[in-house]
Structure formats: C-alpha cells, structure tokens
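Quick one: the structure is below, and I'll ask about it shortly.
A protein chain is absent from this complex, but the other protein chains hold their places.
Up next, subunit A:
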C-alpha cells in the first residue's frame, strides 16, 4: 500500500509548487500592448552602421512633429529574417515591416499579411514619382504594389585592384576572353585571380546571376522568378553552369575559397591587401573597403566596372543584377490608426531629402530621382555617379535570386550552388535539381 500522509514538508512543497506555477503564468502573460497616446506605429529595421543612425534620425525627426509616434527597433540581419517571419505568422508583426521585396514579399502578400498600397500610391503620385522607376518591380506581386522602396541601390559590381592588374599586365575585363586572360596572368604571377567567399553561397550566386544574364539575357531568370521551374532546364542555364566549370578548371577563384565566409570580410581584405585581382560583390562593399582598407579606396586603387559580356550571349554589358533597394511594407494586422501614422511616416520621413543626403554621405546611392548634383558634390563622386548612371541606363535590373525566389526554392538554390562550385554537381545536374525542386 502506498502511504499518503501530509507532513509539514509536504505542505511547504505544495506551496512552493503552486507559487512556482503562478510565477510561471505571470511570465507567459508578459507582453501587454502598450499603445501610446495620439497614435503610434511600430517599425522594425536592421542594425548596422551607417544605416542605423540614418534611419534613427529620420524617425526622431518625424516624432518631433504631431503626426504620431514611430517606435523603432533594430535587429541583426540574420536574426531579423527569422524573427519577422515568426512574428508575422503569430500575428505580432510590427506596423512597418522591413524587407527585400521579391519572393519573400510574395509569400506575405499571398497570405494577406501585408497591405496592398497600389491605390494609395495612385493618390500620392508625387511621392511615387520621386523614386527611380526600376525599383518598383520587386515591390510588385501580381500587378499590385505591396511595399515602398527605401534606402540605397545595391547592384553587384565587378571590382578590380588596379595595382594588381598593372603588375600582371592586364586590364579590367569587358569580355569573357579578357576575363580568362586576367585569370591566367594572375595565376602565373602568383596572386589570386578572383576573391570569393564561397562558403556563404550567395557570394557564388552573384557569379551565376551575371553569367546567366550574359548568356541568356534577363528573360530566363524572369521566367524562373515567375514560377516556371521548367525554365531551369533552358540551354542557357546549362551554359551558365559550364562557364562555372570553366572557371574552376582555370583555378579562377582564390585557393581555399570554399572555406571563406563573407561575414568576416576576408574576401574584401584580399582585395585591399593586393592579394587578388578581381572581386564580384555588392555595391555595399565599396563603403566597407573604404572603412577597413586603409587608403585603398581613397588612393584610387579600387577600380569598378560592369560584368564582362560573353560572345554569342544575349545579355548586354549594361544589364545589372543585385538588390534594387530595401522595402517597407504595412502589416495587415495593424489597426487603422497605426496604419495612418505609418503612412504619414513613409510619405514624409522614411525617404526624406535628409535621408537621401545622409545615404550619399555614407557612400551609397539613394533610389530617388534627381540626385546628380548631390552625387557630384560627394567625396566618392566618381563611384557614386557611375552607380547612379548605371542604374538609370540599365536595360534590365535582375533582383538577387535568393530574394526574388520564394524562400523554400531560394534555400534549395543555395545548396545546389555550393555543390556546383565544389565541383560535386555538373551543370546538367544543377539544372535538373533546380527544375525538380531538389535541395540538399
């Protein structure tokens, strides 16, 4: 028989247990919605300078007015990507959602988690027309606009080290053959031809984006992004993969590139320590090379140019790939009052003239029309003007693949890209895997 007898200790235990339970209950009942007076809206953005200060200033300036309050919270990039998805899924999204447009935005739009702002933009035509035309594509899902552009344009650029190129007797390549020539000369001179942080995978993806564009033109990926997975089997996708194989065979990428990750910026360090000739990277690396690379940028040793054309290919030298800009969406879960405050902020605060000026001062190109004078007056005028004119002249601006695609397909893509660059997948296998939706 079991012996049940209540002792003093037993009572103590029971009380302790009960109080622990009540405490636990308090813990879960935590976040009460503390809405401020006079209307307020929450806004999540990404941490990291220089943008953090710029965006914080824009919010402070708006809050000083009488149109309501914006509560700004910053998150670290990778952490944000997961947190925002969880928050939206749980109905806890902020009023203003920071994002990248493309496939991620499409999943939010299809689940009716973000507001359709098409009609609002028609009313506010002046506001809409301030932006560079090409940025609206990635904000549009099925002919409707769900996000507003913000920040700077970040095309992918082929950077080169002028000192290294001069030493090996080569010039910045504008055709595929010239590129192969640079690779050969660099290898025989004992410097790395191309700096690439291959472990990060999206870094290798930038090569594929340009290769596919130059071989098959922008239409091939446009079909893929529109959901036509058969387009992965296009001949130009296979030709793209074969170009990668050709590069691997020529030892085009720095030794050990599979071990290098972009987050430590060692790929950029190879450039400013004169250990590599070329690097294909986002426009944002200009700023970080300027900050970390001693006088590398200031002394004019960093060169930049378009990605080479490929003979017989359809893509033009002026086609761009990369991130048009960042995007802000309105959460459908927000109250009408919150949405009003958020709209006022988006219209007057988020991309104000002050923000544009601050972005230029930080070495990037805001996606706003009529910046020529401001760019010409800036410290990095040569680079910024080149980016700005490239942006306006580009016949096509393909969005970065991992952002244009839906998240599941983007993850599959990155896994397959890494294997293509490791040489464990052939060009055909890569195309077949992607068409079949096969990931790791």
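Keep in mind that, in the parts below, contacts are C-beta pairs under 8 Å (C-beta built on N, C-alpha and C of every residue); 3 or more make two chains touch, one makes a residue touch a chain; residues count from 1.
As a convention for this text, contacts and distances are computed from a predicted model.
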- For the chain omitted from this view, which of "MoxR family ATPase", "Sugar ABC transporter permease", "Tetratricopeptide (TPR) repeat protein" or "ATP synthase epsilon chain" is its UniProt protein name? "Sugar ABC transporter permease"
- Task: Just name the one of A:176, A:207, A:232 or A:257 that touches the chain not displayed here.
- Result: A:257
- Query: Which residue, A:54, A:96, A:165 or A:270, contacts the hidden chain when the whole complex is considered?
  - Reply: A:270
- Message: On subunit A, where is the contact patch with the chain that was removed from view?
- Response: 1-11, 13-14, 16-17, 20-21, 24, 82, 85-86, 88-89, 107-108, 110-111, 113, 198-199, 201, 254-261, 264, 266, 269-270, 275, 407-408, 411-412, 415, 418-419, 422, 424, 439-440
